[in-house]
Each structure stands twice: as structure tokens, then as C-alpha cells.
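Only a single protein chain was left out; the remaining protein chains are all shown in position.
As written, the chain order gives the labels A and B, with residue 1 at the start of each chain.
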Amino acid sequence: MEISLAELVEIIGGDIAGDAHKVISGVAPFDAAGKTDLTFADSAKTLKQIEGSNAGAIIVPRSFTPSVSVNLVYSKSPRLTFARALQLFFPKSQPVAGISPKACIGANFESGQNVSIGYSVVIGDNITIGDRVCLHPGVVVGDNVTVGDDTEVYPNVTILDNCRIGCRVIIHSGSVIGSDGYGFVQEGDSHFKIPQVGVVQIDDDVEIGACNTIDRATFGKTWIQKGVKTDNQVHIGHNVTVGENTLIVAQVGIAGSTSIGKNVTLAGQAGISGHIKIGDYATIGPQAGISRSVAEGQVVSGTPEMPHRQWLKVNRIIPRLPEIKKRLDKLESMVKKMSGNGKADNS
Amino acid sequence: MEISLAELVEIIGGDIAGDAHKVISGVAPFDAAGKTDLTFADSAKTLKQIEGSNAGAIIVPRSFTPSVSVNLVYSKSPRLTFARALQLFFPKSQPVAGISPKACIGANFESGQNVSIGYSVVIGDNITIGDRVCLHPGVVVGDNVTVGDDTEVYPNVTILDNCRIGCRVIIHSGSVIGSDGYGFVQEGDSHFKIPQVGVVQIDDDVEIGACNTIDRATFGKTWIQKGVKTDNQVHIGHNVTVGENTLIVAQVGIAGSTSIGKNVTLAGQAGISGHIKIGDYATIGPQAGISRSVAEGQVVSGTPEMPHRQWLKVNRIIPRLPEIKKRLDKLESMVKKMSGNGKADNS
Partner (left out) sequence: MEISLAELVEIIGGDIAGDAHKVISGVAPFDAAGKTDLTFADSAKTLKQIEGSNAGAIIVPRSFTPSVSVNLVYSKSPRLTFARALQLFFPKSQPVAGISPKACIGANFESGQNVSIGYSVVIGDNITIGDRVCLHPGVVVGDNVTVGDDTEVYPNVTILDNCRIGCRVIIHSGSVIGSDGYGFVQEGDSHFKIPQVGVVQIDDDVEIGACNTIDRATFGKTWIQKGVKTDNQVHIGHNVTVGENTLIVAQVGIAGSTSIGKNVTLAGQAGISGHIKIGDYATIGPQAGISRSVAEGQVVSGTPEMPHRQWLKVNRIIPRLPEIKKRLDKLESMVKKMSGNGKADNS
């Protein structure tokens, strides 16, 4: 693919400073960008290195003033503009449309146009899938499932009965949507299974990482709202709601019936207790253990959870605890001595 | 399904106070229960709201005294009685019996009656499965495996060579039973693989969550005993024993050769070291890091592990460490001054 900088900027946005006719044939990270590559620089470090760059053109922040002659594309968000260029140069490969004769399709299948259903895919009864849906090999779909337009399900994903998947959803390999919630009632020493009769609903534009497990609700639905992005190995319990555009980093676990607001960030390996509420725009630190609700916009870290700034202070002290204990020991013996002297004085 | 309250109570247990002829047609959570629904109330909060409920009948604790006229079912465990009703109204869907012509069945297959083996299931040689066993699509079973009556294995589960699965076991999607234990011997800078020649044995009435990994033993067996229930993404190392009716919540990891007693609870994301023993009826808190054995009946939390009550106290102090350090600093300078004054006095 070859495209002039002017045509490129038509598509990805930004304002050119330099040669608008410059032909661009690729995109590359800053260090690797060659004579006809587009790249970007948005950190103090890379912006300083622009002089030495061979890149065909560089996307930079609007505040940047170059000291050398180089083709620039000014952008409010160089990283976003660059990501758009990446999508252009590396378009998502369109799997060949068609339903493999070796897929197994249940009764009452309603299919959109140009779907791609791979070898050994198994689809239950009463399934409706939208246009251009792609189910890769090894995907198993239960009964009564709907999948919206342009959704891509990677190999070896399992989607169980009655779940509803939106449009433009991506589900990475090995993930399980709609496994039973973890619900039991004690009966003497043993555990009686509470039937899990709800569903999982995943709204539009969600991306689910690899080897996630999202449990169906006991009643009602476990609900992943529009634009949520999860990393790998995330566990979401029954009846959890995750609000729009929330980011859930790898290996996070969310226990049952918890409600996560919109535009929340849950950093890696954090654990969120059941039956609590994380407010919109909150941020939870890595490995945090959150056992109480968190208000809107709060930044919370640690176990036990506390405001992030406080946690930073606590973290500076924890390694010094042995020293603090020694100081306390010394002080104690000094004070006892002084107190003893005092008593002596009083006698 | 329609059933009179009297007939219903015959099945699920409890004692009616109210109209025994009342027709019940469904079950629902407290807030959503309609005129012909059965629900339950067992918390102070919901019991107070009974007056405003439209439910057809409500299961309540035996200690409850109603202030309004409503159909009640008295039960020692309302939750258990309700779960029984749920099982009645939402019976486990029976997959069509039969072996898919697109399943791959090895040599010496011994099958019980009314088994259901799905499309693209692959079964090795010398397999014995009991009556009504259901292997969903995408399940792969190695050689020399036995599976007991009424066991259900969800899509895309892998059960490897020589493993033994009991009766009425449920294994959720994506789980792996019998992967190699993590065993190596150092040989210079590299690692020599110790062949893992043992098996995994899963006893009756066990439920394994989605995306669990249960490693085979080096020798002998990794053993999940009767009635154990694991949540999703649980890791169980080689040669671990998990005692009867133990609950293992999501993302727990248990290292090799550890023995977990019966009726233990391991809360979410806890990590249990290898070669230790957790006593019967012990409880381990969420995210705890357990590096030493825990005695029977103990409730232990935190990293390092400590009695739960102590951990609660510690947790109240940790966020206050910056304040504690400041108080110590101040005290130190006061004492130094006083000590200095003292010296001055002595001069």
C-alpha cells in the first residue's frame, strides 16, 4: 500500500507540516521507522530524538516545535492518529465468508449476510447471528444465543445457552461466556447447587481477552456494557454489571453481584468482593483487595483498600517497619529509664 | 408448570401458613416475584418488606412472625428450600441421548445407557463412561479414562490420559484435567523435565468451574474428593489432595503436594504454598498468602497469614502507618530533648 501524506491525513486526521506529496508505504514504531514509514512521537524522550529519525513522517503533538526539517503530522492525540494509521495499513483480515460444511448448525438458525463459520464450529438451536459475524474453528455456541453484526469470536471460545452478544464484539480464544455462577446452599456438610438460570449479556463494542470466564446470572443477567475492554484471564462472577468503557486488566477477579461503574479502570490482579459498588471513573490499583464500595472518581489501592496517595505513603513505610520497631524499642527503654529517674527524683 | 403450594411443599419441604391451594407457576427473586411466583426472604431487610410483596408465596425462617396476611412457607433454611424449588422449575436440560456420528471414539469404548456425546468430541482408547454421561461438543478425552454416571462435561474441556472422574460430576468449559505437574530438576542452567506419571482422580458430586487447571500427580494421584466445588480459574498443582465438600473460590492457586482438609473454604485469589496442610473446616481469607500449615477450624487471613481477628486489627492500622510514623518521630524528638534537658540538669 502506497499513499501520499495528504491522502493519509484525509483518513486518519491531523495537519501536515512538510511535504504533503510524500509517499508513505508503512507504519512503524519510532525506533524502527524507515524512509517511507509513518511513525509518532509523543513523549519528551522521542520528541528529542526526532532530529535523528529517518521516518517518512512523524505524528507529533500540536505543541511541538521542530528544530529540523522533517515531515510532521500535528495531532491532538498522536497515539490515536497513529492507531488509525495502523488500522489502515493492517486491516483486520476478513475471513472467507461461508459456512464450513464441517460446522454443525442446529435448528432454527437465522444467519446474517457474509458470515464466516469455521471448521468444527458447533452451534445449538435457535441461534441468530448478524452480518459478517465470524466464528473461528473450535467455537461452541449453545442454544438460544444471539450474536450481533461484525462480531468476531476467536478459536476455542465457548458461548453457552441463552447468552446475548452485541455488535462489533471481539472475544479472544479460550474464553467462556455463560458458565454457571458459583452458587450453593449449605445442606449439612455438603453443598446444594443453586440452579443458575440467568444469562450473560455483552453489549456492542466490547472486547473480551483470552481465557476470560464470565458467569451467567443466578436470575437476570451478568451484564458487560458497551465499550468494555477486558484483558486476559479475567473472572467476572454471576450478576455482575460492568459499566460502559470500563477497562479490566489481566487476572482481575470480580465476585458475584458487584456493580462496576462506567469508565472505571481495574488494574492487574485486583480482586473485587461481591455485593459492592465501584463508582464511575474510579481507578483500582494492581493487586488491590477491594472489600468495600468505592465512590465515583476515587483512586484506590492496596489491601486493605485506601486512597492511592495514602497507599503510596504507606508503601514507603512498610519496608521500614523493622527500623521503626527498633526506634520504638529504644525510645521505650529511654523513657522507662527517664521515668525511673523521675520516680527517683520524686522519692 | 403449575403446581399448588401444597404439592410444591411435598417436594421441596417446609410448612405452609396460608392458602395451601394457591397455584404457583414460577420462582423469582424477592424484588421480582409476581402473583403466582414463589420467592424467599431470609434477611432482616427482605423480611421487613414482606408487607409490600406481591409474591404468591414466600419461604421464610421458622422464627418469622408475619404482620400481614400472606402465603408463607416456613423452613429451617429458606435459601435451601428455594434452591430446591429452582431445581424443580428449571430442571437441568437433558441433552438428546446419542453419540454424534461426528464424534471420534477410540478402541475398547464401554458406554453406559443414554449417554450424550456431542459433535467433534474426541475420546481415546479404553474409555469407560457411565449412564447418562454427557460430553458436550469440543470435549477431548485421552486414553484409559473412566467417567461415572450422570456426569456432565461442558464444551471445550480436556481430560487427559488415565484420569478418573466420578458420578454426578460437573466440569465447566475450558477446564483442563490432568495436565502435567510442574516438575523439573535443575541441570546446570537448564531444567530437566520430571515425567509426571500419576493421575487426577475426581470423586462423586464434585463441580469444577470454568478454566480450572488440575495437574496430574508426579506419582500417585491428585485427588479431589467427594462434594468439592471449585469456582472459575482455580489452579491445583500435582499431588494435591482436596478433602470432601471443600469450597475453592475463583483464581485460587494451590501449589504441589499440599493437603487441603474437608469442608475448608479458600476465598478468592488466595495462594497456598506447596507441601503444607490446611486442616478440616479451616477458612482462608481472600488474597491470603498461606506459607505454613493451618490447624483444623482456624480462620486465617493476610500475607503473612495470621488469625483473621488479628488481621482485622492489623488492617485498621496499616492505613494509619504514616500517622504512626509521625507520632514516633515527634515522640523521639521530645524524648531526646527531655533527655538532653535531663543531662543539662545533671551538669
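As a convention for this text, a contact is a pair of C-beta atoms (placed from the backbone, for glycine too) under 8 Å apart; a residue touches a chain by one contact, two chains touch by 3 or more.
Everything numeric in this text was worked out from a predicted model, so none of it was measured.
Touch with the chain that is not drawn comes from one residue among A:D150, A:D203, A:D231 or A:E305, which is A:D231. Only one of the listed residues, B:K48, B:K92 or B:H191, touches the absent chain: B:H191. Touch with the chain that is not drawn comes from one residue among A:R62, A:R79 or A:R292, which is A:R79.
The set of subunit A residues touching the chain not shown comprises 28-29, 32, 77, 79-80, 83-84, 86-87, 90, 92-93, 100, 102, 118-120, 136-138, 154-156, 170, 172-174, 205, 207, 209-211, 227, 229, 231-233, 244-245, 247, 249-251, 262-263, 268-269, 286-287, 315, 318-319, 321-322, 324-325, 328, 331-332, 335, 338-339, 342.
Taking the whole complex into account, subunit B touches the unshown chain at residues 104, 120, 122, 138, 140, 142, 156, 158, 160-161, 174-176, 179-180, 182, 184-187, 189-195, 197, 211, 213, 215, 218-220, 233, 235, 237, 251, 253, 255, 269, 271, 273, 287, 289, 291, 302-304, 306, 310-311, 313-314, 317-318, 320, 324, 327-328, 331, 334-335, 338, 341.
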